[in-house]
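Omission of a single protein chain aside, the complex is shown with its protein chains in their original locations.
== chain A ==
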Amino acid sequence: MVTPSPGNGLALSLSGIRHGYTIGGDFTAVVSGVTLNVAAGEFVALLGPSGCGKSTLLRLVAGLEPPHDGEILADGLPVHGPDPDRILMFQDPTLYPWRNVRQNVALSQDISGKRDNAAIDQVLSLVGLNGFERAWPHQLSGGMAQRAALARALINRPKLLLLDEPLGKLDALTRLTMQTELHRLWKERGFTAIMVTHDVEEALFLATRIVTLSTRPARILSDIQVDLPFHRHRDDPQVLQLRRDILTQLGHRDDW
């Protein structure tokens, strides 16, 4: 296992998490009994079929909603609400249309009242949006908006980064670049990361651990340590083997 820089990450513990929603008068269970311990500095990839409850799980960890049942501990303390140490990057960019790109990225700084222009510049060039700082969100492409949202999540050095398909709307090449950047950033800063993705290769490239979820209501199907050194190659036989295992877990044994 990789040992990231200590102290920058946050240890997370989920025990017996259950959650659900009332849709059209009927209660629908969405998360049913998820127990998961994440050590500080781990990079966990969450894989699961569409609509199984991945985004819901991230909302619970972010503290946006309390789970119906179960307990979430962050560094040993119960999660009672949102906290800037645990930043969630949403599945949709949800940029504020009345703020330009730079102001959107600076959102958390406006909330905390601490402006740091150098940090904004740095994170903007990291996602390749310099030159678009003064653009309004409606002037961005889908992928650019997603990169702006990523920059907004990265800027204030959270201890836990919850990423909901952060690179889903990018073209294949930009995606590779952003994966490399994300990996470099994680090594450099040592935060804990939980990333939802539909892309098994992406999970294999970035994560120290891959958790697969069942169809709704979400349960953990498998929890796989990826004990491979980084600079993993996509055609490495071990990577290919893991990939086959995971796809089998998700019910796609025959597709590859």
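In this text, a contact is a pair of C-beta atoms (placed from the backbone, for glycine too) under 8 Å apart; a residue touches a chain by one contact, two chains touch by 3 or more; residues count from 1.
By definition in this document, contacts and distances are computed from a predicted model.
**Q** Pick from "Cysteine desulfurase IscS", "4Fe-4S ferredoxin", "ABC transporter permease" or "Isovaleryl-CoA dehydrogenase" the UniProt protein name of the chain that isn't shown here.
**A** "ABC transporter permease"
**Q** Given the contact definition stated above, which residue among A:84, A:131 or A:251 touches the chain not shown here?
**A** Answering carefully, the residue with contact to the hidden chain is A:84.
**Q** Can you say which of A:92, A:121, A:181 or A:236 touches the chain missing from this structure?
**A** Among A:92, A:121, A:181 or A:236, only A:92 touches the chain that is not shown.
**Q** Kindly note down the residues of chain A that lie in touch with the hidden chain.
**A** Here the touching residues of chain A are 59, 62-64, 81-84, 86-88, 90, 92, 94, 96-100, 107-108, 110-112, 136-138, 152, 156.
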